[in-house]
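Apart from one protein chain that is not included, each protein chain of the complex appears where it belongs.
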Amino acid sequence: MSQQFTPNNPLPQEAKVPEEIAVFSPEVEAEIDGHLAKYPPDRKRSAILPLMFIVQRERGGYLDPPGVAYLADRLGVRITDIWEVATFYSMINTEPVGRFHIQVCKTLSCKILGAGGITARCTEKLGIKAGETTADGLFSLSEVECLGSCGTAPMMQIGFDYYENLTPEKVDDIIERCRSGQMTNGVR
Amino acid sequence: MSQELIKVTINGQEHGVLKGARLIDVCREKGFDIPSFCYYSDLALQASCRMCLVRIEKMPKLQTSCTITCTDGMIVTTQSEEIEKAQRAMVEFLLANHPLDCPVCDRGGECELQEMAFDWGGLEERFAERKNYAPEKYLSPMVANDPQRCILCKRCTRVCDEWMGEDAIEAGGRGANTVIGTYGGWLNCSQCGNCIEVCPTGTLLDATYRHQARPWELSQTISTCTYCSDGCQMSLGSRAGELMRVVARDRYVNGHNGEFLCIKGRFGHPFVNHEGRLRTPMIRYKKGGKLIPATWDEAIRYTASKLDAVAEAHGASAIAVVGSPRLTNESLYALHKFATEVVGTENFTATDAFSLQPFLDDLGGPLATHRDIRYARTILLIGGEPEELQPLTGRQIRQAVRNGGCQLLIVNSIPIRLKQHAAKFLHVRPGTEDAVVLAIANQAHNKLAAAKMGVEEVELIELRRALTNTEGDIVIMFGGELSPEAQSIVAQLPYTFARESRRVLLHPLPLYNNSLGAHDMGLMRGANDAAGLVEGAGATVRALYMAGSFLPEHVRGREGALSNLDFMVVQELFETETTRFADVVFPAASWAEVDGTFTNNDGLVQRVRQSIPPVHQSKPDWMITAQLAQELGVDFGFQMSASAVFKELAERVAAYEGLRYPLLKDETRPVQAHYALRERRDLSQELESIRARVDAMDETALKIMGTPEVGHELFKPGTLTGRVPQFPLLASGNPVPPSMAISPLYQITIDERLRPTAAATGD
Partner (left out) sequence: MFIGAIGCEPLQLARVNLENSASIEVYRAHGGYEALAKVLGGMSPDDVIAEVKKSALRGRGGAGFPTGMKWSFVPKDSPKPKYVVCNADESEPGTFKDRYLMERDPHMLIEGMLIAAYALGSHTAYCYTRGEYRYLIEIMDRAIEEARAAGLVGANILGTNFSCEVYTHTGAGAYICGEETALLNSLEGLRGHPRMKPPFPAIAGLYQCPTVVNNVETLTAVPDIIKMGGEAYQKLGTEKSGGTKVWSVSGHVNRPGVYELPMGYDDMEKFIMEDCGGIREGRKLKAVIPGGSSVYIMPAEDIIGKDVKMDYEGLVAAGSMVGSGGFIVMDETVDIFESTKNLIEFYKHESCGWCTPCREGTDWLVKIFKRIARGEGRPEDAQLILDLCDNIEGKSFCPLGDAAAWPIQSAIKKFPEDFKRHLAPLAT
């Protein structure tokens, strides 16, 4: 997703608990504790990326303000610290994304083996260009850099799942399965 | 850094340099110019602008001189074709996406990027592509931002973090999309504006001065800040009798504060040309009547006759003389002289929040300068809240801890923000600060003190050990919480703790720009303090001559007392609570309109210089006093020049002996008043009375919880800062405006209820 950060509901600078802050189920809290346990107690901040993935999974695919507030509070850092980190990493979304985030690799090996055709077919099927999200919020389409499937190019990733050795026909099928709800995995 | 010298060859010349010195500094010192943007001395290294490239023998590729520490036998080239090509290339890169809109940029004329481009010349523009676009916006009522001009030197983010400890502004995004900003785009911080100051380009700009003037139209006057007692050096930029802005840019001024200023120093100046300034002398011919404009001659004559009458009827001591600790030494001296030599009353004082007289009388060690604080090994802070009341001291403490590894010991009844940097924080019960002094002076009282303060006894033992284990300087700071006896004891602590290898330096934390001067001029030695005089109004005191106004706490509980006076004359900038009772009001000139000196909490006697002529009919306070004296038959012989006043006071005030304006000319070499140290004396009486008081303290009192918000003091709109609309706006929570493209002032009206009461720091 775009690196540019678009301002939305601002929160206090200090890591003091803001008015609205996300809450999570005991299971999720346990998962979070699990990650925090990996690092020295005075180095909680190290868990910022793992926690961001969890929060964006739980908060509808992106770091919404309550989610950001939660992170700042949980890690004992300032809101700005969350922001500076979140906007640096391309997998952390600061804006909403579709339920199925289709990421087509556009880098050299995929490119010379037909990545262009894959993106084109997605656009055709979904009616959105790279960087856009369908009106129904079901799909987002991005072109991303090398995902390490050069040997099985062309490829795309939906959520965390790899789809390799693609052909336009396979793309049709995958998108259909997403639509018809047979595909359970995805962004969340 | 060790004192050992090593040899470094720069461009063929061999130089002896201090081991461990930074190459870029050395080169510049030796006269070889090295361009740089991101390097800023005493901030974390960045090495991102890549301007400071040099060639060092036996090293691959060009090296950034900002990251190289000199080693013996190093051979350096700072000028060559290769290096110039690289440096030109960096400037070209920086200009690639830069809008090149210097003609409409507030920084134009004092922009480091612009200068770099102009100085070198011959930069043909090869960038023929579309520039990345990002709209201009406001980050806060004080800070305007044009992201496109940013070269990402990150001075701003480092200053925000390392100087202010706030980390409010950061870099977001990645690669070419990197932007300086905050989450949500709105800046909640102490609004010191130091990010603006250190910004080499027009990216971060003073929103209060936006599009008001071009730098080259301004005449720059080096002066001293009129707010807190740190006495930052600043450059007042004025045009045609109007004060346009205040900066501390090192191209104009190089005081002990470097480029640091706080919100008040930087943004608190617009009161000077405020339409509310008093224009002419005014006389209230009958009590309860209106103040009616009058000529100076008439007002002076009228005042003189009234004072005469009171002296006739009730004797000289029925006349009280009061000055504000914001006035220059010259004006305060004149007032003291007036009280003692013209009127002959012992009823004189300054309207300071608390007296440091006991401390100064027993002073047993040197006062710490702000430089001493930066390089201290241990800092003991008793009471006070420097980050809000003496921001420069606050920064020095932070720098000492973060860059200097100093241990910070804090004793405070409030969990102030500085505690996050403290090695030890004693959270004591309100009003028990004296107890810690008792314990430090005599361990025998540890148990008692600990119980009363509500801390563990071991903490006191550790506190003392921290002091006795220190190698290097100890700086002891204290605020207004200490009793007079406790002040005396602190003043004498150097005799207990100083060693060969350990200086003990003292740093009082008074509230006003010239609190110390007020003491030096003798005004705090009067028979009564300000509250006392108000108390006596109408009884012991029949007439009051004052320059400035009373603080809220002086009149609290004595409201209306002033109306019992037979006669009251006030010199002021604005109509205030105090002038309401005045029979005569003289329009006084502000700090920007006068020459003189302030003495800061280091004891540095620093120059105040006239930036604009006095507004309307106002006059410098000392001049008014002198004219009044004249009218009463005493010629002060000041010949209308502040320097003459200073010359006289330097002859009369021991600590200022030998000082003259020419010797105070250079703000880069500030001069400290030489206070006579009092020899070690027996303090058992003081100790005893403190012990008694501590003994009586309540052991069950609740502690104050919750760290105060950033700006809870700084933002409070006072008589001066209240005239600057941004302050009430910030004081009411710095609300986010509907649009960040427009100054919030035009979008937000502040709910009266949100206006806090006058600042505790008075003014």
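Labels for the chains are A and B, by order of writing; each one numbers its residues from 1.
Following the convention adopted for this analysis, a residue touches a chain if its C-beta (ideal position, glycine included) is under 8 Å from a C-beta of that chain, and two chains touch if they have at least 3 such contacts.
Computed from a predicted structure; not experimentally measured.
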- request: For the chain that's been dropped from view, list the shown partners it touches.
  value: A, B
Field: Residue, one of B:56, B:94, B:164 or B:300, that touches the chain absent here
entry: B:94
- line: Omitted-chain footprint on chain B covers residues 45, 47-51, 53, 61-62, 67, 85-86, 89-90, 92-94, 96-97, 126-127, 129-130, 132, 151-152, 171, 173-178
Query: Taking the full complex into account, what residues of chain A touch the chain not shown?
result: 38, 40, 43-50, 52-53, 75, 77, 84-85, 88-92, 106-109, 111-113, 144-153, 157, 160-162
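As a convention for this text, only the chains that are shown with their structure count from here on.
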Query: What whole-number Å value describes the gap between the mean CA coordinates of chain A and chain B?
result: 47
- request: Enumerate the contact residues on chain A facing chain B in the complex.
  value: 2-5, 7-14, 65, 68, 78-84, 87-90
Message: So in the complex, the part of chain B that touches chain A is made up of which residues?
response: 166-175, 177, 179, 181-189, 710, 736, 740
